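Of the protein chains in this complex, one is absent; all others appear in place.
Residue numbering begins at 1 within each chain, and the chains themselves are lettered A and B in the order written.
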Amino acid sequence: MLRNRRPKVAESPEDNIEIDVSLVKNMERLQEQLRDCGDLAVTRIKTAGGRDVNVLFIDGLVDYDLIQRDVLPTLLKLKNIDSEAFKDNRVFPVIRYERILILEEAVDKIFRGSTVVLIDGLDYAFSFELQRIEARPIEEPTTERILKGHHDGFVESASRNIAIVRSKISSSKLKVKKLTIGKRSRSVVAILYMEDIANPEIIGRVEERLNKIEFDNIGAAGTIEQLISDNPFSIFPQHQATERPDKAIANLLEGRIVLLIDSTPVSLILPVDYFQFYQTPDDYNVNFYFGSFLRLLRFIGSAIAVVLPALYIAILTFHYQTIPLDLLVPLAESRSRVPFPPIIEALIMEVSFELLREASIRLPSTLGPTIGIVGGLVLGQTAVQAGIVSNIMVVIVGITAIATFVVPQYDMGLILRVSRFIYMINAALFGVVGVAIYFLLSMAHLVSLESYGQPYLQPIAPFKAKDLKDIFIRGPLTSYSLRPDIARPKDKTRGRGYTGDKQ
Amino acid sequence: MKRHIFSVVSVFIVIAMLSGCQDQNTFEDIGFALSIGFDLSSNDGKTVYTMVFPNISDSGGSYSDKGDGSADYKVDIFSEETYLVREARDLGRLSSTKHVEGGKIQNVLFSSDLAQERKLSEYLEIFERDTRSTVQSTVIVVDGSARELLEKGSQFTEKPRISLYLADLLERNFKSGYCPDTNIVRYDILNVRPGISPIVPLIRLENDKIRVLGSALIDRDKMTGRLDTRETACLFLAMGKNKGSEITFALPEGVETQKKEGIIFTRKVKSKQSIRLENNTPVVSFDIRLSATLDEYTWGDITQQEFESRMEQSLSSSITATLNEVFKKLQEADCDVFGFGDKIHAYHNSYWKSIGGLEGWKTIYPTVKINVNLKADLIRYGEIK
């Protein structure tokens, strides 16, 4: 197996240099580190008391208006740095600022968008939080659309995301723990949980794993996901990624933990069980009859998406006796025109569809629908007429393709696609027995998968009857008085829904 | 070192897996025989086996338009004279257009001569033994030669493929109660059981069509008698199974009509059989209640009370007479369709043993007294009073 060879990054002796009293010395050292950083701006002013002051910031990250209005006038008017007011921090009219003693920290702050002020004669620097970063407005994520709920989505800034969550759960029990990880990209990861519901053991585990990460670039949620998974070699996701605040909030209230990562709108929910990936907020917005219908539809859809082509291959290759009589002759007729055995035919069609799908993600929106029509209809039809595939194959592939996207989560969709291919190969080798054996193998794998200590296939294995109401069907809201067991919540009750006049 | 072992093992596994392909039975390469026929051969006790399978050609489509508006369904048929079914199939494979397999056989046809002379279950054994073949094929006796029916039948121009035509025909008529539905496994089960015998649909080839005649009665694996469709329908009634059959009956006296008969549509039937031992002989009683709709009659007035009861009276006696005829035929053929012997074996076991089990029953069955008490009730008459 590949061994991870992580180079040990030595701590350089510069890491702990303190800010010197002399401005010149500080600037010398800083220029060393910040050489060739063309986006660094240095403004040199003099206080009223005659001291030299350097204001350092990254162009593009700060708000000029605020600096000019709040920081510079105060600096220019500064007479005495030894005054009581100065020592008591009553001088600057800025909400958030702090004193920095170590040079490295100052550099860090500059790169984060703070404005750092170095005053000659002081052995500390001030850092003011006056950022202004152009950000995307809040809009609904395109991959997770629902019909009846709100259309908010997370944005790239972690603090704004936290704000969104906080505004919807106005409780002091919602705790936010911030960690900085990643050697160079220095991403801020926030762990959100409800103190009185979430299980402290799981929280501890998450923190531990996050702190252990030694990786250069934590740009996306997926990277973090892979680095802290229980079982990174499994194809099944062990965290749920979502851009929707309502999903994150619902999960928080069930006792799960949400990770918000700076610079990505995707949040991670953990711990996770397999059936979570089939739930959408829409299910809860409608009557439970329809919610159950939708859920069942998704399960049937995913079963079809995985197994249908394999069954087709198995039956045509090994078990022709199972074909219903009325289909027998038409099927034979259409198959007889095709020069390939069923497995090859199926692979041809499936691979073409996968290519189509992959390509359509990157197509400009003007071409997208056209290619869809061309690819889907015309290609399929002409392939049949050319005698490369049989028409039943096209129907099967079409149904399968549509069924794959019934699953709300993108990760799950990927899994279905890959599994389908493996099932097809197994079916071609051993027929229905092959399908059964691979099914057993994947069940065995699923059963042994754990997400932060919680079994992945809960509540089916181990069997927890109480939690079944939210899996294949969506029980009426009145039955949701207890929280599901997956996150081992401390407080199990969540209040009954209104049941009319019955008490 | 580890790398080498890994690659060797994986290559090995791949090759091993691919050998699973040995058992592949790709669908379009198979000529799935849809019907099989058995005939007596004059040759040393051999049997003539005829197999029919649709010929799906590579040029797309298995039938061609003959230009006069009718379709020519291509069907391949071959006949071999051997002892064994399997042997016949393999001989046929020596010259057939596709790899003949028996997995989807819909009907198994025995010619009446064969059915009367030889044991049928011996031919059916291969279906049970081979797991690929189906045991749900209908067992049929042909009044005449099975081979001729299949050969002529494949050439019908106005009808669909012979096997599908047959399968469809029998299924529909079974639903209406004119012939029994006996497939291989049921035949075998009933055949082996002491004290009960199967019956099998009976058909005949006529000019350019096939007609369902009723049932063939089987005793100890051979055909020994027959019933026509009306008798079969009444038989089902006696069994208590209502199939929604149309049964004719003789009209009561005093009705002026050229039709001479009326016809009813059976709606509900309740049949109670009881077997008693009187003086060490079994006596069977049937108590049947039949509700029926009058389907076709004439313009007379039915609603008068006493006329209705006269109609019911003549209906009852008509059907009772038929049933008595049926039982007579059954006993002559020594075919115990209802399973009286089975019931005696179950409930009166000492008696069963005393008559010597199955052997004894076969001699006693024809002498059993069967009483039929049937009461018919006309409940609806359609739109005309």
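The rule is short, and it goes like this: a residue touches a chain if its C-beta (ideal position, glycine included) is under 8 Å from a C-beta of that chain, and two chains touch if they have at least 3 such contacts.
Quick note on the criterion: contacts and distances are computed from a predicted model.
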item	value
Omitted chain (choose from "Stage V sporulation protein AC", "Spore germination protein (Amino acid permease)", "ABC transporter substrate-binding protein" or "ABC transmembrane type-1 domain-containing protein") - UniProt protein name	"Spore germination protein (Amino acid permease)"
Residue among B:46, B:193 or B:222 touching the omitted chain	B:193
Residue of A:68, A:171 or A:448 touching the missing chain in the full complex	A:448
Residue among B:82, B:134 or B:215 that touches the chain left out of view	B:134
On subunit A, residues whose C-beta touches the chain left out of the figure	315, 318-319, 321-322, 324-325, 430-437, 439-441, 443-445, 447-448, 455, 457, 460-463
Touch residues of subunit B, complete complex, unshown partner	13, 16-17, 19-20, 22-23, 131, 134-136, 183, 185-186, 188-189, 192-193, 339, 342-343, 345-347, 349
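Criterion: only the chains that are shown with their structure count from here on.
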item	value
Cα-centroid distance, subunit A relative to subunit B, in whole angstrom	64
Subunit B partner contacts - residues on subunit A that touch it in the complex	315-321, 323, 325, 328-329, 331-333, 335-338, 341-342, 428-431, 434
Residue numbers on subunit B that touch subunit A, as the complex places them	17-18, 20-21, 23-28, 30, 32, 54, 56-58, 60-62, 101, 103-104, 106, 132-134, 161, 164, 167
